[in-house]
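Complex shown without one protein chain; remaining protein chains in place.
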Amino acid sequence: MALSLGELAVRFGCELRGDPATRIEQAGTLSAGAGVIGFVASTAYRDDLKRTQVSAVVLDARLAEYSPVAALISPNPHATFARIAALLHVRPSAPPGIHPSAVVDAAAQIDPSAHIGPYCIVGAGAQVGPRVQVGPHCIIGAEASLAADVQLVARVTLGPGVRIAERCILHPGVVVGSDGFGYAREGPAWVKVPQLGSVRVGQDVEIGSNTTIDRGALGDTVIEEGVKLDNQIQIAHNVVVGAHTAIAACVGIAGSTRIGKRCMIGGGTGINGHISIGDDIIIAGFGMITRSLEKPGMYSSVIPVEEARTWRRIVGRLKRIDSMAARVTALEGAAGIAEPPQQEDNND
Amino acid sequence: MALSLGELAVRFGCELRGDPATRIEQAGTLSAGAGVIGFVASTAYRDDLKRTQVSAVVLDARLAEYSPVAALISPNPHATFARIAALLHVRPSAPPGIHPSAVVDAAAQIDPSAHIGPYCIVGAGAQVGPRVQVGPHCIIGAEASLAADVQLVARVTLGPGVRIAERCILHPGVVVGSDGFGYAREGPAWVKVPQLGSVRVGQDVEIGSNTTIDRGALGDTVIEEGVKLDNQIQIAHNVVVGAHTAIAACVGIAGSTRIGKRCMIGGGTGINGHISIGDDIIIAGFGMITRSLEKPGMYSSVIPVEEARTWRRIVGRLKRIDSMAARVTALEGAAGIAEPPQQEDNND
Partner (left out) sequence: MALSLGELAVRFGCELRGDPATRIEQAGTLSAGAGVIGFVASTAYRDDLKRTQVSAVVLDARLAEYSPVAALISPNPHATFARIAALLHVRPSAPPGIHPSAVVDAAAQIDPSAHIGPYCIVGAGAQVGPRVQVGPHCIIGAEASLAADVQLVARVTLGPGVRIAERCILHPGVVVGSDGFGYAREGPAWVKVPQLGSVRVGQDVEIGSNTTIDRGALGDTVIEEGVKLDNQIQIAHNVVVGAHTAIAACVGIAGSTRIGKRCMIGGGTGINGHISIGDDIIIAGFGMITRSLEKPGMYSSVIPVEEARTWRRIVGRLKRIDSMAARVTALEGAAGIAEPPQQEDNND
């Protein structure tokens, strides 16, 4: 789809500097050429901006004077650019209707405007809402429901009773509503505890490839509206993830933990079970969270790599840090200096 | 299914306190209401117990006096509750027979009581035993075998020759028997080493969503009976996991490592290849295991997060710990104190 810059300015409410007739065909980087619209969201890219040969850029008022080309002025250039890109690069929708190879239970309700792709399975009592797009090879369990405009890209598995709210996007390999990891110990062996809850996913949630979300043991696992989950995340039974929280790839969250709203959790982070993370908390990548955190702010436990030989020495010293402390105490005794009172140690 | 409390007491060998005619319809939490049976396994929930309005609870003799409702007395309330819940909430079995869309090799042997779901693939020489439930979209490789009462929930992939023993449950996205990561270096490039072994899985094993278990390079990868694997675990070629070991989500185990029996391995743990972990070892979450461990007990290397600013200072000090040790040695020299003999440093 190609549009004029004037049409974009009107549609997204931007001030336009330059020729409104400029034709825009696609979104791209500042290093692209004619027909492309780019964006600049930081002064760090000012020099790239000065050299750009794209047809137009989206930027904020501070940067406008440096643009050698037409510009759309926006207080949030990244978000405006995202919307323009979505408009220019509309993904084709599959047509309404059920592919003849789909196995749809007679007791499922499929809105006539929905698309059900080849080789999908839809269980008894499942509900598929208006304009839902179900790509190939998806499995929708009995009594599961997909609200309007949900997209299952392909090969998504939803267990029985899972509820997905409006406009969610689920990517290939996602499994929502498989059994949680629940056992009772009995002698050396484990007795499986039936996982009787399900999963509720709020509006506008996106779930990345091969992410897994387990059904609750008794109550439900809950992902609130606007949450964004990257690939290969594991969310255990009865977790609650608060609205608009964004979680990067490879994070694992153990059972019954509550994550607040608007949190940002870096990749590879692990979060213990049965704890509570407050609102507006940021975790740097590779964090290990063993206790509840209430105070908004940024937390970390990352240890950046060193050359292996150096690191071995450091770890050796760390493992003997207790004896180093004893030596310092002995020196203080010899020097007649009192050891300072010990700070509270809340590591466990 | 609804049962009387008296029937449950008889069936599970519990002492009953209360009216044996009490109707029990479902399992639930202590905060549920009439018709529900709950459980209490710890005195920590005594206050919840005192307030409960469920119809009955499972608990041990110590807690019985606090129950305001009918009670089943069990020495292991959690396990008894799990069995009652499984009875009350039986998952429907799919009917015996092969879905017409399944592609079953003529040389596969399928027991007539087994169910093979839509779009399954069953290879030549595969064997599927009595009452096996194979959900939709499963792939069973040539010469693979499923013993009696195995459940493949959906979308499970089994490579050639994989053997799954009685009553195992495999969840969606599981891959058992893909090639291990084996290469010989040749100049800058890698030559693939054929992975000629397979995978043997013992009785009563459960494998969570998107977990992967590689086939052996020459011998087999082995998961012994009663092992419980959570979601997104990676088990490399020729690993052996001992009976009744439970492994939480996101654990990775490198090639040829042996894990003992009855171990409990916390989520996010990584285990090096070619080492041996003894029986009855517990690893706290996020552990890094680089060497063999023999002695039963609990091990850890977790470092809980701190506020990021504080943590940066700590890491900076840690990276300079060697110079701090040198300063302490210098102080000891100045004070005429001998440095204590160095403890053995076995970190590598």
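The first chain written gets the first letter, and so on, giving A and B; residue counts start at 1 in each chain.
We adopt the following convention: a residue touches a chain if its C-beta (ideal position, glycine included) is under 8 Å from a C-beta of that chain, and two chains touch if they have at least 3 such contacts.
Predicted model, so just to flag it, every value in this text is computed and none were measured.
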item	value
From B:59, B:168, B:259 or B:289, residue that would touch the chain that is not displayed	B:289
Contact with the hidden chain (one of A:141, A:208 or A:255)	A:208
Interface with the unshown chain - residue positions in chain A	26-29, 76, 78-79, 81-83, 85-86, 89, 99, 101, 118-119, 136-137, 153-155, 169, 171-173, 204, 206, 208-210, 226, 228, 230-232, 243-244, 246, 248-250, 261-262, 267-268, 285-286, 302-309, 311-312, 315, 318-319, 321-322, 324-325, 328, 331-332, 335, 337, 339-340, 342-343, 345, 347-348
Touch residues of chain B, complete complex, unshown partner	101, 103, 119, 121, 137, 139, 155, 157, 173, 175, 178-179, 181, 183-186, 188-194, 196, 210, 212, 214, 218-219, 232, 234, 236, 250, 252, 254, 270, 272, 283-284, 287-291, 293, 297-304, 306, 312-321, 323-324, 326-328, 330-331, 334-335, 347-348
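Keep this in mind: only the chains that are shown with their structure count from here on.
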item	value
Whole-Å gap between the CA centroids of chain A and chain B	25
